[in-house]
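Omission of a single protein chain aside, the complex is shown with its protein chains in their original locations.
We just call them A, B and C in the order they show up, numbering each chain from 1.
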Amino acid sequence: MDLNADLGESFGVWRLGDDDAMLDVVTSANVACGFHAGDAATLARTCRAAVERGVRIGAQVSYRDLAGFGRRFIDVPPAELTNDVLYQLGAIRQFAEVAGSRVAYIKPHGALYNAIVHHEGQARAVVDAVMDFDPGLPVLGLPGSAWLSLAEDAGLPVVHEVFADRAYTPEGTLVPRSDPGAVLHDAAEVAERCVRMATKGEIVAIDGGVIAVKAASICVHGDTPGAVQIARTVRGALEEAGVTLAPFTASQV
Amino acid sequence: MDLNADLGESFGVWRLGDDDAMLDVVTSANVACGFHAGDAATLARTCRAAVERGVRIGAQVSYRDLAGFGRRFIDVPPAELTNDVLYQLGAIRQFAEVAGSRVAYIKPHGALYNAIVHHEGQARAVVDAVMDFDPGLPVLGLPGSAWLSLAEDAGLPVVHEVFADRAYTPEGTLVPRSDPGAVLHDAAEVAERCVRMATKGEIVAIDGGVIAVKAASICVHGDTPGAVQIARTVRGALEEAGVTLAPFTASQV
Amino acid sequence: MDLNADLGESFGVWRLGDDDAMLDVVTSANVACGFHAGDAATLARTCRAAVERGVRIGAQVSYRDLAGFGRRFIDVPPAELTNDVLYQLGAIRQFAEVAGSRVAYIKPHGALYNAIVHHEGQARAVVDAVMDFDPGLPVLGLPGSAWLSLAEDAGLPVVHEVFADRAYTPEGTLVPRSDPGAVLHDAAEVAERCVRMATKGEIVAIDGGVIAVKAASICVHGDTPGAVQIARTVRGALEEAGVTLAPFTASQV
Partner (left out) sequence: MDLNADLGESFGVWRLGDDDAMLDVVTSANVACGFHAGDAATLARTCRAAVERGVRIGAQVSYRDLAGFGRRFIDVPPAELTNDVLYQLGAIRQFAEVAGSRVAYIKPHGALYNAIVHHEGQARAVVDAVMDFDPGLPVLGLPGSAWLSLAEDAGLPVVHEVFADRAYTPEGTLVPRSDPGAVLHDAAEVAERCVRMATKGEIVAIDGGVIAVKAASICVHGDTPGAVQIARTVRGALEEAGVTLAPFTASQV
């Protein structure tokens, strides 16, 4: 099982999250590429720190929106979006290579991640960018999203993820953040759910029913209060349960 | 002889210069990388248009300064500058590759170009970025600059350029723009000087004396009134004088 | 009748439109406030030039989006949008005052203009900003929009505009730009329509039927090819028809 988290989301003088602590926990780092966060020095530092620990580097591409941290939908025309994604992929690739590694996968950030669950035009735009960048690049995303469906159609390797601290509906989709109980805060409970997902392929949905999930990666958060503690608890519980933690891209050279 | 010009300096809705016309004249395009100009769509379009015409793509890296078009010195600490340059190199490289080519050389822009004539810390920072990017990448610059001197020490291929429309001092340096006669505006006169440089390695300095110059590239401007006309006149005169126009990087694969 | 146009939309080295020519034609200038266009020097220059000609200064507020020129919808949370609009109002007010005038009205730009035709949350956010800024500030907009309706409810003076070069549906709404015939390019035809609107309160809709319109201002464009010529033709035709051209805010001190 892989553990992924958003990292490298500082900008200039401003810091976000404890990247060093998180890099000791996760196996895949979704590294911000400069459009929602991540000045060039942060990209360099994060890529270096990831490589030192054997953590894989993913491109966490975003809308161009520092003021909104990429969390606001922007109605970017698809052709522009393809180029914006390519620009970011080129930048993060450079720092991954200077650090002695490569871009191992792509996982869009924030509002773009959410938009391309349904927005076919933008989903296709991101797929187009990935095809131009590297038609063998794994894409990480939400099962059932337009993004993964179009990526699969294009022949890209598709990887499913689950969220450690999010409640699921009986249909297997995320309970909206605005609903009560949507986000879990108890480290032990989160860890126990992750173990069940990883060992039995099951999640208890918000109505108490059990749903089947198949995911190669679990997303943990790095920037919320208690984030590091929850992530460590998840990792510890998985290891104790005999789950091997390794990048989902481990089979790649 | 090579002809180079700054291109791809539009941004979003704003256009600068007539890139298509200039790409029919020059052999090397210094393509803006997004920090002083050049949104991602412009990078894509410019790289594609250059490749279609066999024009080489150079990375026109800059300070991060859209509002000032990279024309204002910024006292960026060298370590930050190295990363800012790497970020831009990664981005332009991506578009060059998608267009079926590669970054053939680097030529810093505006205030950065001027700063690293003398500012050793920043000059070394740019050299460091180039060494990390590709230790065989040709660097284009002003003869006698700290930038070229440090690049040469680092083992980088160094290429000298002259300016088609600038007056030179008897010492072979540029007459400051603020001095009378610093910039030449007559297309025929500019063209005639370029032919003399290219065929005899001579420039008439502002005091009327003749100085020897050795340059592999002539810089023409693309964004001033009459720029295209001057550039065409220069090219025409060079061809008429039997000078072969080809990228200075032509020997590279 | 008032003539308004978007002005002050240059940014740094990049110029857009011929502001000086347009300021000789219009009676109200929608001046960009820095978020989609308009660096501080442009704001200063545009306000000064408007005041010299007796042209009124309107605040052309926008989403924060230089790369997209404010033409892309951004899902900004209303509370943030209120503050973004206030920030821009404060900035343009400063330059209006230094030029010896004041902000005479507000007209949102581009995607924000279009969004608040229907998006009640954002429309209310802009109204809230105007109420905080000056509860007597006239607002200029599209008849039938949520924006004007909410502004009216809040007690703000509401002013209707029509578009000189756009086709109208039989219901009096704009024909979408993507439809054939949506934009008129013939200066004489555009001018003739403006005269009919101004003198008889009528527009010929795209189906040939005649609809009644009541507007205090006609919007002409400043940044398209031929824009200045069309604007001059419109002004000339209106004057010839005996229509007095004056700012819609002329009654204000």
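In the analysis below, a contact is a pair of C-beta atoms (placed from the backbone, for glycine too) under 8 Å apart; a residue touches a chain by one contact, two chains touch by 3 or more.
None of these values were measured; they are calculated from a predicted model.
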Item to check | Neighbouring shown chains of the undisplayed chain, as defined at the top | outcome: A, B, C
Item to check | Residue in contact with the excluded chain [from A:L66, A:V117 or A:A154] | outcome: A:L66
Next on the checklist: Given that one chain is not shown, which residue among C:A21, C:L86, C:A154 or C:L174 touches it?
Outcome noted: C:L86
Next on the checklist: With the missing chain put back, one of B:E52, B:D75 or B:D186 would touch it. Which one?
Outcome noted: B:D75
Checklist entry - In the whole complex, what residues of chain B lie against the chain that is missing from view? => result 64-65, 67-68, 72-77, 80, 111
Item to check | Those residues of chain A which, in the complete complex, touch the missing chain | outcome: 10-16, 37, 39, 66-69, 71
Checklist outcome for this item: Touch rule applied to chain C and the missing chain gives residues 34, 39-41, 43-44, 79-80, 83-84, 86-87, 89-95, 98, 132-133
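FYI, only the chains that are shown with their structure count from here on.
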Next on the checklist: I'd like to verify one number: the distance from the centre of chain A to the centre of chain B, where each centre is the average of its C-alpha atoms, in whole angstrom.
Outcome noted: 40
Checklist entry - Tell me, which residues of chain C touch at least two other chains? => result 67-68
